[in-house]
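The other protein chains are all here in position, but one chain of the complex has been omitted.
Letters A, B and C mark the chains as written, and numbering starts fresh at 1 in each.
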Amino acid sequence: MTAPSLKVTIGGVEFKNPILTASGTFGYGEEFDEYIDLSRLGGIVTKSITRHERKGHPPPRTAETASGMLNAIGLANVGVDAYVREKLPFLRNLGTRIVVNVAGFDTDEYLYVIDKLNGHDEIDMIELNISCPNVKGAGMEFSSNPQIAYDIVKKVKGICGFPLMPKLSPNVADIKLIAKACEEAGADALALINTLYGMAIDPFNWRIKLTNITGGLSGPAIKPVAIAAVWKTASVVKIPIVGIGGIMDYRDVIEFLLAGATAVQFGTANFVQPDCTIRAIDNLTDYLGSRNIQDVNDLIGKAKKT
Amino acid sequence: MTAPSLKVTIGGVEFKNPILTASGTFGYGEEFDEYIDLSRLGGIVTKSITRHERKGHPPPRTAETASGMLNAIGLANVGVDAYVREKLPFLRNLGTRIVVNVAGFDTDEYLYVIDKLNGHDEIDMIELNISCPNVKGAGMEFSSNPQIAYDIVKKVKGICGFPLMPKLSPNVADIKLIAKACEEAGADALALINTLYGMAIDPFNWRIKLTNITGGLSGPAIKPVAIAAVWKTASVVKIPIVGIGGIMDYRDVIEFLLAGATAVQFGTANFVQPDCTIRAIDNLTDYLGSRNIQDVNDLIGKAKKT
Amino acid sequence: MPLERFPIPGTFLHIKPNTTGTDPLLRRAFSIFDYDETTGTIEILYKVVGRGTEIFSRVRPGETLDVLGPLGNGFDLPLTIDNLVLVAGGVGIPPLYLLAKSHLRRGFDGKRISYLCGLTTVAEKPMADRVEKLPINLQFATDDGSLGFKGFVSELLRARLDDGSLGINPVICACGPDGMLKAVQTIARAYGKKCYLSLESIMPCGVGTCLGCVVKKDGEEKYVRVCREGPVFEATEVEL
Partner (left out) sequence: MPLERFPIPGTFLHIKPNTTGTDPLLRRAFSIFDYDETTGTIEILYKVVGRGTEIFSRVRPGETLDVLGPLGNGFDLPLTIDNLVLVAGGVGIPPLYLLAKSHLRRGFDGKRISYLCGLTTVAEKPMADRVEKLPINLQFATDDGSLGFKGFVSELLRARLDDGSLGINPVICACGPDGMLKAVQTIARAYGKKCYLSLESIMPCGVGTCLGCVVKKDGEEKYVRVCREGPVFEATEVEL
């Protein structure tokens, strides 16, 4: 038997396997260089980039919750100019796909950042963060209303030199509506989900745990919400879906593929186990092999009703 | 020092303490009679009642998830007539407050059920389930749109002989809008949150774990979402809030009170520890005593920014 | 957890898997396997299949577990029956062992008890060690024929019903995987024998409140709770 194929294609871009790292949980890739062989990854999604450098929120920025964590980093990043100058070079020859996550406070900012990234051929795809719940005005509105989501995706698509993948928020009544709007506006793929709105208070000192008050909930706690989002969205759109939320190991990867995702991203898991992605690639390969499945694409959307 | 007072008042009804049991997790109260002294509870919220008997969804109806569980019971209940005949008598002399949770598939059903309950003075309050995510059409729309929420609450309030407490869904972009609409429509209190939309698939047999496909996510996993909902809602409404979601012990109770809840409901925790509520009442009493806090109301909304 | 009285066979314990943290969250159900009347000690016999049982396997003597129970309705069989036939598949062994032991203890003649024990292969035989010590008629069936009858234990049941070696008016009690229970149910119906099944189901609460563990009533659009009305049902009552 030949080794199973793990290749997947999203927005015309071929990934060597469906396992990517999620924005904001993998830095700019550099930090993990000493822990894992980055070239084995399907792809790296880098930390959200904005027009200017952002220092982020004052600490404490994170709090642990049951099977999850809250974060209010506040889109801390070096800004697009420094990103292109200092971070892209490292990413150039890693031998893995580079997806650049772009955030903005208004349409102009998205367009400005994309414009600066255009032409840099080390970039394979743009992930459009229209769903970060941490910064007031920084996108929440874009992803919570179909019309607004349509407008921003349409405008960005008009100038974007790369395949475009909006990243959606789960903090909506019906994610299907937003997903369809993005598809109609020309999105090449969809990434879902970003974090859920959350908050925590210390019952002994009465303090709200995050300086920013609310934060984004991630980790295994949110996986069922993410699986439902992927399943529902897959039933209404034709473009590929990249699943995110609470993925810890290869079993979770398979669950997302069965729900209809073409690829996945590991977020919080990178904090718990720096080599979680590599283990998942190995285990997924073994899983397919032991079941005589030749192609990982044969899992996509194959969940069966009970 | 005198013992601290645990009394709270919601919609004009005095509860001996702020600890209630959540709808659907405590049956009609009978099952727990052998495990705990029901008269010690602040109140019991009974399983959602509909016009007719409902058998509920085919099994499997539940699945465990990280620090949580999914359920798609499908509003199984005896129907309002049998409820009044067979279940209310048991609840009559328990020495605790009785909150009856009412669900419906359309406005008429809500009004019908309320009408049947009117005049039964063993009932202290109505919790209006406009947020159950399990049954198609069974309320999801009511709670996901401010105008629709306003209309149903207004109509029910017009005929309801008891204080009225709508129970809201977290599956919305901005729960504040729904909360305000309910307040304007005359709600006496708000209960939040109901379960989050979720789903789970077995990675080995490829089966969706619930026959109903999606279900409601509850348990500690959702507590940060519930705390954020309570905090945000408390900043925009004047009526009392009853907090629900992932409460396991007295520390969680305190967290909800600090966030702005006047009382709380234990849901999934009853499955893990049948006497969780009684333990929490005892521990809360000790907590207040050891800090020289005379009145539990002094905790409400007192969370401090960091 | 010392227990004062001999537990009813077929009842179960609901055990909390961990002391710290909320994952895994829910209790796990295990049939009562054995009871020592001098010490009041209760035992379970379990197979490691997932996270909860994995945690239990690391618990060391002397540690304390949070146990709820005995819960549920067990086997309610008078001593006046003629013959008792126990059909166990894998982890279905424990409650039927306790049932045999309970009947023997109350004076029921071991010659009138048949224990048909289904295993995958002979390597699993240690699971039946205690059953072997009982003065009853024990027969094995293994999928690969490495011990006793080759084939499913339900087929062994059919063969023994056919050859009449189970005695007159045998009352069948079965516990094991769903597929096996279904087969036993069909056979009991075909042969017109009284039959009780001990069911498994995912049980969030174990005490009857969550309505999660239900099974369909036979011929009715109605569900019954496995934890409360069961886990033991008459075979004619439920639809598997």
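Worth pointing out:
Keep this in mind: a residue touches a chain if its C-beta (ideal position, glycine included) is under 8 Å from a C-beta of that chain, and two chains touch if they have at least 3 such contacts.
No experiment lies behind these values; they were computed from the predicted model shown.
For the omitted chain, the shown partners it touches in the full complex are A, B, C. Listed residues A:Tyr112, A:Trp206 or A:Phe271: the one in touch with the omitted chain is A:Phe271. By the touch definition given at the top, chain A reaches the unshown chain through residues 24-27, 31-32, 35, 55-56, 58-64, 66-69, 71, 73, 76, 219-221, 248, 268, 270-274.
Residues of chain C that touch the chain left out of view are 18, 20-24, 51, 54-55. Along chain B, the points of touch with the absent chain fall at residues 66-67, 220.
What we mean here is this: only the chains that are shown with their structure count from here on.
Averaging the CA coordinates per chain and comparing them to the mean over all protein CA atoms picks out B as nearest. When every chain is reduced to the mean of its CA atoms, the largest separation from chain C belongs to A.
Our note on geometry: chain A versus chain B, Cα centroid distance of 34 Å, whole angstroms.
Each chain gets a centre from the mean of its Cα atoms; for chain A and chain C, those two points are 47 Å apart. Centres computed as Cα averages put chain B at a distance of 37 Å from chain C.
Of all residues in chain A, those touching 2 or more other chains are 66-67, 220, listed in ascending order. Annotation for chain C: residues 21-23 touch two or more other chains.
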